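Take this structure, written in structure tokens, and hold onto it; I'll ask about it next.
This view holds just a subset of the chains, kept in their places.
Chain naming follows the written order as A and B, and within any one chain the residues start at number 1.
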């Protein structure tokens, strides 16, 4: 099965986004650099002369090594994504999805650059794949975020370059057109890029904000079909669930809402770790559905809930809203040791559907902030 | 059928908002002008002496002709809305709704005024209508937004005047009371008004922001009942779907989520158009349900996600959240040619439910911002 689904009535009548790719592609023949970019555009020759580095991708929740303040001028940052369609277990009951992934993880790897750097992505769709894929970067400008220039069949690869013109954290995701777009996105094919201001993060007064460590939490809504007995169906090959999926998706009610691909991916032995006194950056992406991150026992000291670093961060939040199709960022300096839960604070979504992580924090307890004055005792 | 639904148990037990209209109306006998308005209130004589203009309504996505910076002082802006209950096709399968409309379109027409102008609306409910109707302007102050003063039966008309005391984009909608309020709103009876600051839009530093063109995207959630075979039911007359609707509405899951009344109303041949270099204002209203506008391949350069022009716009957003019952505004200067999709970025809502538009943009491609370095090719 591929996304040539013209025979499927639901697909054909919702296929208007498919045609977009073709039209967008038809317009990109012009090689001339127009002067419409906000920051000073560079000529082809100037871009060719920029320093080039390769960013080594790492699996979430970790971020690639990066400088918080850029050293030197803009660079071309080379990144390689290899698509992998893979069967993944999504909960403790062994429920399965044929996930669609960049580099084998849900979410895909975090890219980190500075504003005005150029990302040069090599996208590879192995011959073993079943489906066409592409990539739409919300951080980029034009051609459906690159989706119109990167649609590749199994056995193909392509290279896309774009300028990171806006600072912030941004979602990327597969968008092959028509109903295949939500299908791919809700099968795990999304991730995020962080575009840091060249001089780093700032508060509303322009004072630098730095972090000691950073985690990437990708929240994923899955829509797994069930059989007549209510059991999740297991499929033999990627996309075999397509028509069943359409029915579940239409309910707008996910079967699972998870962090980093599966229930428990960031809890228990997989818990995130930090130390009291450390400032931790949490990047939270949700490519399709609203979320509301909350750190139980902590706060968002600085929060960019829309993801834009061009706006001053909000201060001292209990919970922050992430719009579906966006990433947001929050920094918290841990003040107490212990195990924290980081959740989507629709608690049904967190605990019954799966959207929860743990952060184990070492340090010394601060009785000023909290103290158990009297332990649980029989009522006087 | 009218909204005298006392015999319907669901209606009677949720009818508390109905009584509101009566009570509110009972309190408006006082003709004295109280001194509680924020800006200098005008006497009846002063208002009578203001210049009067008639604003010609146009169907969305277009806006009436207007000045971005007001010329002269406050005016009385006369507007005429004629209610039309009409059968509309909402998708490519021919599914139908008996839409309830202002001036025949879903959403109703955009009104544009400047802060401290007075809107004088003539509301007409033709004798051919089945239902009572009224209008609640979120931009106005008092009497349920005017709802208590405008409830008219078929064959009646009335005139409401209100001062546009707060700058921003605001929803208006029908609110006849009780469950008829969500019923009318989710049958298309809503629109928006833009109240511009007299000296125009500003960024956070007070610098003027202008736009070259503007579009009004009204997102609509429909709750169409299905029969036992799963087919959408066709009804013979407006409001015949009432009790079936209540069951679907209670699921909180729309059958359709569309822009400007129907799937495809703003795509393909109906696409919006712009040119690279043009600053385009998108006003996005959702009278009932949250949305998250996103321009695929573009951004929100300036975003007023709450709709209030009294607050500085947010900058450089990938996606922005519109609360149900609110309108928001975003300006983007297109930088690349091609076909853009403007969507509610819950991609299931955009593509499976219908909340998507196209923007066709002319211009020259900018390789600095994006370049297809290598076309799709067999893997090396």
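FYI, contacts are C-beta pairs under 8 Å (C-beta built on N, C-alpha and C of every residue); 3 or more make two chains touch, one makes a residue touch a chain.
Because the structure is predicted, anything quoted here is derived from the model rather than measured.
Participant: Out of the whole homomeric complex, 2 chains are present here; how many copies are there altogether?
Facilitator: Identical chains making up the full complex: 3 copies.
We adopt the following convention: only the chains that are shown with their structure count from here on.
Participant: Rounded to the nearest 5 degrees, how far is subunit A rotated relative to subunit B when their C-alpha atoms are superposed?
Facilitator: The rotation relating subunit A to subunit B comes to 120 degrees.
Participant: Would you mind pulling out the distance in Å between where the CA atoms of subunit A average out and where those of subunit B do?
Facilitator: For subunit A versus subunit B, the centre distance works out to 31 Å.
Participant: Can you name the residues of subunit A that touch subunit B in the complex?
Facilitator: Within the complex, subunit A touches subunit B at residues 10, 13-14, 16-17, 19-20, 23-24, 27-38, 41-44, 47, 120, 122, 124-127, 136, 138-153, 155-163, 165-168, 170-171, 175, 178-179, 181-182, 185-186, 246, 249-253, 287-290, 306-308, 310-311, 321, 323-327.
Participant: Where on subunit B does subunit A make contact in their complex?
Facilitator: Residue list for subunit B touching subunit A: 91-93, 253, 263-264, 267-268, 276-277, 290, 292, 294, 296-299, 303, 305, 314-321, 333-341, 345-354, 356, 358, 360, 363-380.
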